[in-house]
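Apart from one protein chain that is not included, each protein chain of the complex appears where it belongs.
Up next, subunit A:
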Amino acid sequence: MKSRTVTLNNVCKSFVDDSGSAFQAVTDVNLHIEAGEFVTLLGPSGCGKTTTLRMVAGFESISTGDIYFGDDNVRNLQPNKRDCTMVFQSYALFPHMSVYDNVAYGLRLKKMPATAIREKVNQTFDIMNLGAYQDRMPGQLSGGQQQRVALARALVMEPSVLLFDEPLSNLDAKLRLTMRDEIRRIQKAVGITAIYVTHDQSEAMSMSDKVVVMNKGRIEQVGTPTEVYQRPATRFVADFIGVANFLQAEVADTDSESVQLRLGEALVKMPSDGSFESGRQVTLVARPEAIGLTRPTAAGSGNLLPGLVQRSAFMGQVQDYWVDIGDNEIQVTVSNPRAHEPFQPGDKVLVDLHGDSLHWVQG
């Protein structure tokens, strides 16, 4: 399969509404996607991710900037001439055609001979386990089966780029997990470049080689799932992906390896990346699962802060606590809650901010 790179250069999109006022939906998006890479555009609704995808597909014109498939600028290419098939959120199966005809549709438009079409379609059916349904109409399929047909219809075209517009949002939770794996498996197997739009962070984290976090039409961060989670570039990214406790701190002292931060009364130590100077205000990001809770009687070392348990919630595999540590209330997630006696609201505790897991962002 001839998968290709995709490059977005300073892509902007502004819409003009009826009253004539312009709205900037996408601003200065620069992105390079390697051939065969699975990239997710992640963000809240209205962040411009779908608009970006639709510009790649050609359904929205590009206000300024360029989009390249390989070395070809596709800016002025009609959507039906671009080599990037799409899996739609609503699947968009042709309701008046059988499953077979749906999948064969694009090949027929290419004027491929009927025998070649049959061969290709059957091949795709084999990969997707759809052969048994080929004579059914879309209305006779379950949501999951429709989803596979939509994927098969896009795959069979062997495009340079495969586009996904929130394809799993209409499925129930269990099926969503299965389809996630399936999409990822097939994408890897055929080695196709894929751009995947979603607002579901767990979908993005579990499937992607690279996650592009977008907010208000701009890219906030591009990185691997681990990077965007552990090293969020901005407060928005930290907040949007996973749960984050934000703590305002001031740089108290710094040396070549570590930095001491003043957090209210307490001092907190973390590794330095060399960018700190004394007196500077920073926002610390502490993930709930990277915080320890112990009884005040227990001896220990590290960034220990006294706290008071406010409330807790038992989630099954984990237990969440909300702990007052003076200026802030932080959320702490304790895994394997069975291991020790749960804390009760009103309990005095020691909060351990693991220095290695701490991270800081601007703002």
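Brief remarks on what is shown
Operating definition for what follows: a residue touches a chain if its C-beta (ideal position, glycine included) is under 8 Å from a C-beta of that chain, and two chains touch if they have at least 3 such contacts; residues count from 1.
Criterion: contacts and distances are computed from a predicted model.
Between the names "NADH-quinone oxidoreductase subunit K", "4Fe-4S dicluster domain-containing protein", "Iron ABC transporter permease" or "Insulinase family protein", the one given in UniProt for the chain missing from this structure view is "Iron ABC transporter permease". Across A:38, A:69 or A:91, the single residue that touches the chain missing here is A:91.
Across A:25, A:41 or A:57, the residue that sits in touch with the chain not pictured is A:57. Set against the missing chain, the residues A:141, A:168, A:219 or A:247 yield one that touches it, A:141. Shown as candidates are A:22, A:109 or A:313; the residue that touches the absent chain is A:109. Subunit A residues in contact with the hidden partner, per the touch definition given at the top, are 57, 59, 61, 76, 78-81, 84-86, 88-96, 105-106, 109-110, 137-141, 143, 146, 153-154, 157, 165, 170.
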